[in-house]
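Here the structure is laid out as structure tokens; the discussion comes afterwards.
Here the complex is missing a single protein chain, while all its other protein chains stay put.
Just so it is clear, A and B label the chains in written order, and each chain counts residues from 1 on its own.
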Amino acid sequence: MRPGFLRSLAGIWLLTWRTEMHWKRMLIRIPGLFVLPVLIFMALSEAKVVFSRTSQRPEPAIVLNEFAVRLQAMNMPLDNERLARLSAIFHEEFERSAARWRNSSRLISAEEQNAEMKDCYDRIRRRARTVLDEPQFVQLQSFINETSRSRMARQPLWNWTLPFYQVLLNLYFFLVLPLMCVRAAGGLIRDELQADTLGFLVTRPITRARLLLAKYLAHAGWMQILLAIQTGLIFAAAAWCGVPGLAKLLPLFLAVQFLAVLAWNALGVFLGQLTRRYIALALLYGFVIEMGIGRIPTNINNLSLMRHLKTLLAHDAPLQVMFEWSPQGTPFSVCAVLLAAVLFVGLAAALFTWFEYHHRAEMQA
Amino acid sequence: MNPIIQARELSRWYGIVMGLNNVSFDIGPGLTGLVGPNGAGKSTLIEIITGQLQPSSGTLTVFGEEPWNNPRLLRRIGYCPEGEALPKDLRPLDWLRGLALLSGMSRADAAARCEAVLDQSGLAREHWSKTLGQFSKGMKQRVKLAQSLMHHPDLLVLDEPMNGLDPMGRQEIAQILKNLAASGVSILISSHILAELESLCRNILILNWGRILASGDQRDIRGDIRNWSEELSISCDAPEKLARHLFDAGVLLGFDLSSDGRLHIRVKDPQAFYADWTRLLLASGVQVHDIRSQTRSLKSIFEKVTT
Partner (left out) sequence: MPLHDTSYKHWTGAHLGVWRRRLTIARNGVAACLQNRWMRHLLLLCWSGALLMALALFAVGQLLVADSVVVEWVGNFNPRLQTFARMLTTWLEEHPEISVRTTQNVLFYYFSTGLLKFSIFAIGMIIPVLITRDLASNAIVIYSSKAINRGDYVFGKFATVAGLMGLAWLGPVCAAWFVGNLLAPDWRFFWHSRGALLNVLLFGICGVAILGFLALGVSAVSSREKSTSALWYIWWIVGGIVSQIVAEVLPWLRHFSFNYNLEQIALSVFRLGDDLKRVQDNIPIFGDMLRNVSAETMSMLNAPEFTGAAVASCFMMGLALAIVAHRSRPE
């Protein structure tokens, strides 16, 4: 009888999925899988209604009124006829600009918005030349320059698909997924220890390091399946609502999620080996490394897993626009994430080999 | 014969608490009992033997190797822990199959072997479809025993294996262990049920306060204990007459007459008494119906050694 690693892995895999597929867990897990898709469905349905009702363009009447007040203050008031003609020009050109993105379901970046507004004002300027006299036209030019600067767009235009991306990324990918992985992986050895069942495993003819590696791989495999189903349901809800570009995004997202699950599980296993209060340590890691150091715009932010995952996701255009991520350094990010996973698992295995992890000590701590 | 388990100046402490205190012993093949009160260090010793703990100082070897993180050695050891904890959401066959694969068995072998050991440990087939969380104490004990036998170990280490079993169940398990011992498997059993160990094991190891108080054959231990006073219970026609005769012969430390008419005596020198007792009893002229030893039990050895 030769216990090879693959056979050990098969044994741990059997124990893992049999435990997870218990009907009581399924009773909670299956409805849980539908929470985010239902939230997305509800949010997008409402978003479409809100989007169609609200105007996404600046109001031409307000802009024109400001110009008229300015001319009045300079003793160059507009007579009624010029005011009416100028009003028509403003409304037509603003409407022409707004029509470009009214029915668009892709996100319009700040740069695009500003470029379009510049074109709009250029068209207004050209047409207004035939309406205004010279001094009034000079004032119009200076007014347009000031207005362009003060009304410059700084973020993407609000679009009805935005809630989907916010739920998918801000809520699911960068919060729920890491929490789930770290919480579950941290308990791989700790839960067995506290339940006093670790003895059955460590007395098998397998080294402690291999045992931990087998548990990690089996658990990561299970999480990959579960989270792939979750992602599929989320995308299905979004596709049902008509969000475009999902066919391109889904394979990229699943690939990045695959790496993310490996890395987060590895982190969880390592933190679980370090201390029984691994959840608190994970939250501390999240605040300090991911939300703190990860946002510093220097090389030190390479310590953050999320920063690398954002780089990988930035290959999707809407995400690039919305979050202003850059796909530069993709090979480096892939290597960094994989290296992090290997490093964390290696450290965890080393800790598990050196230290005893005794039930009595665990319960007394 | 080479010892299976050898400890030399073995110590283990938990902070300032001594679990094992500089113990040295040899355990040979066959059935050996590990006896001691709560907190004596039995579980600590068992956990070191099975590679779950490391010694703080000294050495312990099993089959000549140290057990910690030693898969080659662990292949030869089967372990049945004391605690009731089992993965409550798994069925016994699923759990055993997973452990069998982890031990290196092929899928086909694992499936067959799991059923065989469950039958061997006496778990009725009607319970196989339940989850471990639904099992009674006794059923859990049988499943734990089954997982320890799965990979045909050379050394079986059992921590309180009879816990939760009814008298018939204990008898079944005892028979299984005897059969295994007869087939060449060495067995180390820790138990509080001294009567069971007494009948199972000739060799015992007595622990208290982390120290070995006695080890070896039960009879040899008894013989080594100084001031061992043998207690006998005799049923006869004239207990007062017999008591007076034995007292005059100078062989008694004391005697007592119980309400059921039996004479209970304590003899000074058991070996001398047994060498001469036939003559003493004949000379008394009293008809003796039966005679029983009260102190030939493991319980009395244990009490004598630990006080």
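One rule holds in what follows: a residue touches a chain if its C-beta (ideal position, glycine included) is under 8 Å from a C-beta of that chain, and two chains touch if they have at least 3 such contacts.
All figures in this text were calculated on a predicted structure; none of them were measured in a lab.
Considering the complete complex, the chain that is not shown touches A.
For the chain missing from the display, the contacting residue among A:L15, A:V131, A:V167 or A:A260 is A:V167, taking the whole complex into account.
Touch with the chain omitted from the figure is made, among A:G187, A:P205, A:G294 or A:P318, by A:G187.
The hidden chain makes contact, of the residues A:L33, A:A68, A:L83 or A:V176, with A:V176. From the set A:V69, A:V138, A:I229 or A:L283, the residue in touch with the chain omitted from the display is A:L283, counting the whole complex. By the touch definition given at the top, subunit A reaches the unshown chain through residues 39, 42-44, 46-47, 50, 158, 163, 166-167, 170-171, 175-176, 179, 183, 187, 279, 283.
Everything below uses one rule, namely that only the chains that are shown with their structure count from here on.
Chain centres here are Cα means. That of subunit A falls 62 Å from that of subunit B.
Chain contact summary for the complex, subunit B toward subunit A: residues 14, 47, 50-54, 69, 71-72, 74-75, 77, 79, 81, 83, 85-87, 89-91, 94-95, 97-107, 131, 147, 151. Listing the residues of subunit A that touch subunit B in their complex gives 1-4, 7-8, 10-12, 14-15, 18-19, 22, 24-25, 195-197, 199-208, 211, 214, 353, 356, 358-361.
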